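With one protein chain removed, the remaining protein chains of the complex are shown where they sit.
So that you can tell them apart, the chains are marked A and B in the order they are listed, and the count of residues begins at 1 in each.
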C-alpha cells in the first residue's frame, strides 16, 4: 500500500520558504510526476517524502499514518538518485544487496534475492563488476535494483534520466513503465522535462516557486490548464498568449478581439464579462488558411523553422511573436503575408491574473 | 639540459654520500683515535656487531612504537576525528580548524621548548597542575614516561596535517552516497564503516606512507627535548645514528646503522612510488 497525502506541507531553509503549503494526494499504485522549472521545489518535496529533509510545517501521511518524524529507513520508501549514488567500492551485487546486508539478512537469502532482481533487470552478467565499469543505462538499472530489493510501497525518482543520452532516455522510459506495472508500487518521479512527465505519468503535479499550480492527468493538463503557467509549461512549442478584450457577448457566441486587432468568435463561457482578458491558443490549433478560406489572423511571418514533416511559423503580433505549428513543409521567407485559421474549440481564456475562465460544463 | 644542475646536486649530496655510507660502514672509521686517520677495511664486522647489539634492537623497537602510536594511530585517529567533526559548516569551524593546524606550523625545536614547560616536573608544571584536578600526584613526565610523552608531543604536532588530508579525502565522497545509505537503512556508524572507511582507504594509505617517512626522519623534536634519553628510552633510530656517530665518534658503526635505515626507507619508497602512480 502506498497512498500519499501531503497536507499544507511547508519547508523553509533559514528564513527562506521554498515550499509554501503543498496539498497533494497520490493514490496507491499511481505513477505521479512532479514537474516544474528548476528551483520550483520539486526535488525538495521529494526529499521530504524520502525523509532526507525534515518537514517545516504541515503533514505527510503514508496510508493514513503521519510520517513527519519517521526516519527514512522506516518509511518503506526507496529512492533513485539523480547521479544514481552507487557505492563505488562495492560490486553491483553488493550495491543491490546493501540494504539487506545492513539488516543482517543471511548471506544465502541476499544472494537469492539479488539474483532475482538482477535477472529482472538484465544485470546478471555484471553482478561482480564495479559501477565504474558500467554504462549509464546499466548504472541506472543498478540504482533501480537497489531500490526495488527493499520491496518498498513507494519509489522516488529524482530526475533519473537527466544523465542519459536521448536514445537511452526513450528506452529507459519504457523500462520504467514496465517496472511500475510489475512492482505495483506507487512511484513519484521528479523531472523538469514536460515530455517525460506527459509520457510517464498517471498524474502530474505542476509546481512553481514552491506552490502546486495544478494536479491532473496528462491530457487533463493539456486540455484544461487552470492558469497561464501550466498552459505554457505543458506543450511544445508553448501556447501563444495574446492580450485581448471581450468585445461582445451575443447569445452563445462571444467575440474577442486581440490587441493586434484580430477578431475571434468563441462559444459562450459562463461568467465571462466584457473587459480585458488573455487569449491562449496552442500553436497546433492554428492552421494555414488557403486564399478562399476564412481566417481570423492576417499577419506576416518573422521566421519559419522547417522540420520536414511540419513547419513552425513565427508571426508578427505587435508584441512578442506568435507561433504556429502546421503540418507539411512550407517555404515562407521572412515577411511573407500569411493567413491563419483558429480552432475556436481549442482556445483558452485567462483573466488578467492568469486564471483560466471556463464553463463548468466544459 | 635543464635537469642537469638538479641531477648534479642530488648526486653530490644524496647518491654519492649513500655510496660513502656503504663504504664507511665497512671500515672502522672514527672521529678520534688512530682509526680517525687510518680507517681499516673490516668488511661486515660492523653489521655482525650491529645485529648482536641490543641497543640497536632497542632503538628499532622504540622507532617502531614511536611511528605506530604517534603517526599511525594517534595522528590518524585524531586527524580523522577532527576532519569528520569539522566536515559540516558551522560558525566556529574556521576557528577550530586554525587551532588544530597551529602546532603543525611550529618548528621542532620550539615545539620541544613549549613541551618542556608543559611537561615540567614538580607541582607547578602545567600538566601536573592539570592532572592535579583529577587527583593525580605530580609526575616527572619525561623521566617516568619518556617514550609516551614523546609520542604525545608528536601526535600534537601532526593532527593538523592528518586532518587536512582526511578532509580532502572526505570531501571527495559524494553527499548523495550518504543519503542513499540512509534510504537503505544504514545507521551513522554503519555508514561510516561501510561507506566512509572503504572510500577513504587510498587517502589513509597515502597518509600512512607520508607520515611513516616523516616520523622516522624526526630529529629536532626529540633531540631538543630528551637527546634520546633518559638512558636511551627515546632514542629512535635517527637519534641513535647521530649519538653513535657524533656522540661516541663511531662513524663506521653509525654508517652501518644508516645503511640499514636507508634500505628500510627504500622499501617504503617503492610502495610510495606505486601509490603515486608515476605517469610518464
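One rule holds in what follows: a contact is a pair of C-beta atoms (placed from the backbone, for glycine too) under 8 Å apart; a residue touches a chain by one contact, two chains touch by 3 or more.
The definition used in the following text is that contacts and distances are computed from a predicted model.
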Options "2-oxoglutarate ferredoxin oxidoreductase subunit beta", "Carbohydrate ABC transporter permease", "Iron uptake system EfeUOB component EfeO/EfeM" or "Cytochrome c": UniProt name of the undisplayed chain: "Carbohydrate ABC transporter permease"
Positions on subunit B where the hidden chain makes contact: 1-3, 5-7, 9-10, 12-14, 16-21, 24, 78, 81-82, 85-86, 88, 92, 96, 99-111, 113-118, 120, 122, 124-126, 129, 156, 159-161, 164-165, 167-169, 175, 178, 202-203, 206, 210, 213, 216-217, 219-220, 223-224, 237-239, 241-242, 245-246, 251, 254-255, 258-259, 261-262, 265-266, 268-270, 272-273, 275-280
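One rule holds in what follows: only the chains that are shown with their structure count from here on.
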Interface residues, subunit B side, partner subunit A - complex: 174, 176-177, 179-186, 190, 194-195, 198-199, 201
Subunit B partner contacts - residues on subunit A that touch it in the complex: 50-52, 71-73, 77-79, 81-83, 85-89, 98-99, 102-103, 146, 150
